[in-house]
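Every protein chain but one is kept in place in this view of the complex.
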Amino acid sequence: MPPVLHGFDPTLLLVLNLAGTFVFGLSGGLKGVSARLDIFGIIVLAVVVGIAGGITRDVLIGIPPQTIRDWRYLAVGVAAGVITFAAHPALKRLERPILILDAAGLALFCVTGAATALDHNVGAVEAIVLGAITGVGGGALRDILVREVPVVLRSGLYAIPALAGAAVVAIAVESGTRNLVWPLVGAAVCFAVRMAGIYFDLNVPTASPREDET
Amino acid sequence: MPPVLHGFDPTLLLVLNLAGTFVFGLSGGLKGVSARLDIFGIIVLAVVVGIAGGITRDVLIGIPPQTIRDWRYLAVGVAAGVITFAAHPALKRLERPILILDAAGLALFCVTGAATALDHNVGAVEAIVLGAITGVGGGALRDILVREVPVVLRSGLYAIPALAGAAVVAIAVESGTRNLVWPLVGAAVCFAVRMAGIYFDLNVPTASPREDET
Partner (left out) sequence: MPPVLHGFDPTLLLVLNLAGTFVFGLSGGLKGVSARLDIFGIIVLAVVVGIAGGITRDVLIGIPPQTIRDWRYLAVGVAAGVITFAAHPALKRLERPILILDAAGLALFCVTGAATALDHNVGAVEAIVLGAITGVGGGALRDILVREVPVVLRSGLYAIPALAGAAVVAIAVESGTRNLVWPLVGAAVCFAVRMAGIYFDLNVPTASPREDET
């Protein structure tokens, strides 16, 4: 059985994965700026956020993490950190763009994560969870590192889209079709649900009174 | 050499493991409630706490994590989260039951964790540590995710019982006996020491003045 994303051009897949790493890296870098880290901390956070989801997925599948062995992912993460630092003054108060970049990365990674899991003979339910972890893992670690409760815990409208996007891929593959439209649909579903969620989110009770010291 | 827990009925072992996942999941869900997470966050936290210890053990042994590949563990974790959310108003102020549920899960997991480690040719000392990690890993991650110092660090009366329960199993196996009474004794020892510790704990100096903002 060929890989789930077999029909896609390998170069396109690589570019997409690097792009996802880059936008997650920007999200990490922006969080580093808002936590007032110096340039080194911002770069480290950008790299970590960019590659942590995929690494967690690979560890959970039980295969050697791929991104840590590929200097291009590391380079893209560093670039995201440097760019974030350079654009620091302009980006400082942009909380909303962080969420949108997160949504784009989330859509990319939940689909490629689910595909990778399915390629390693993981069941459909588990592939959905692993796809979601690929998407949310970087952001969760980002928040832990700057001592915030991970956004994935604070709002289901972060986990739900990742699960939905991964589910589209997993259900399609389990149904026997490897039509390449489904990964695209999965990514679109994830992004749309997440974008809708960002607005709906405003009305969901989340913050704890206990956390007002943050 | 058959597995350490070979003589136990496989269905019984599965039920016990799922039960342990469930009570840890409740513990995670209750922490999510007290941290005022929404239902999605509560479910995620329940699943994470339920399976994190076993996953950490498997990663440290160097085998593919089993629970992430078994939808039943995921389903039980989700169920624990949903039930916690539904019982939310009644459970909100129940700090003590969280500890008792933790103790039960701790007893189950330190024994099965040590047995799994021994099945993979790990030495006795290491199996004890891995058994304890299986027991305390979920709770530690739970606390980290809601920004508390892990209970395992705040009180030795959490790590000690897990080590004791795992030690009973490891010592028995290293002594050449695979009598199934020893895993039961190990679980009982862990639970009893932990329960005793909860009371003794009241007199151990733990909290830092620095942490009074929590």
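All chains are identified by letter, namely A and B, in their written order; residue positions are counted from 1 within each chain.
To be clear about the criterion, a contact is a pair of C-beta atoms (placed from the backbone, for glycine too) under 8 Å apart; a residue touches a chain by one contact, two chains touch by 3 or more.
Model, not experiment: these values are computed from the prediction.
*Asks:* Looking beyond the chains shown, say which of B:Leu60, B:Ile171 or B:Met195 touches the absent one.
*Replies:* Touches the omitted chain: B:Leu60.
*Asks:* Quick one: say which of A:Ile55, A:Ile128, A:Val173 or A:Cys190 touches the chain that got left out.
*Replies:* A:Ile55
*Asks:* What does the interface between subunit B and the hidden chain look like in terms of residue numbers?
*Replies:* Interface residues of subunit B facing the absent chain: 59-62, 122-123, 125-126, 129-130, 140, 144, 147-150, 152-157, 159-160, 204-211, 213.
*Asks:* Against the chain that's been left off, what residues of subunit A make contact? List them.
*Replies:* Against the missing chain, subunit A presents residues 32, 35-41, 43-45, 55, 59, 63-65, 68-71, 74-75, 144-147, 213-214.
The criterion applied here is as follows: only the chains that are shown with their structure count from here on.
*Asks:* Based only on mean CA positions, could you tell me how far subunit A sits from subunit B in angstrom?
*Replies:* Between these chains, centre-to-centre, one finds 29 Å.
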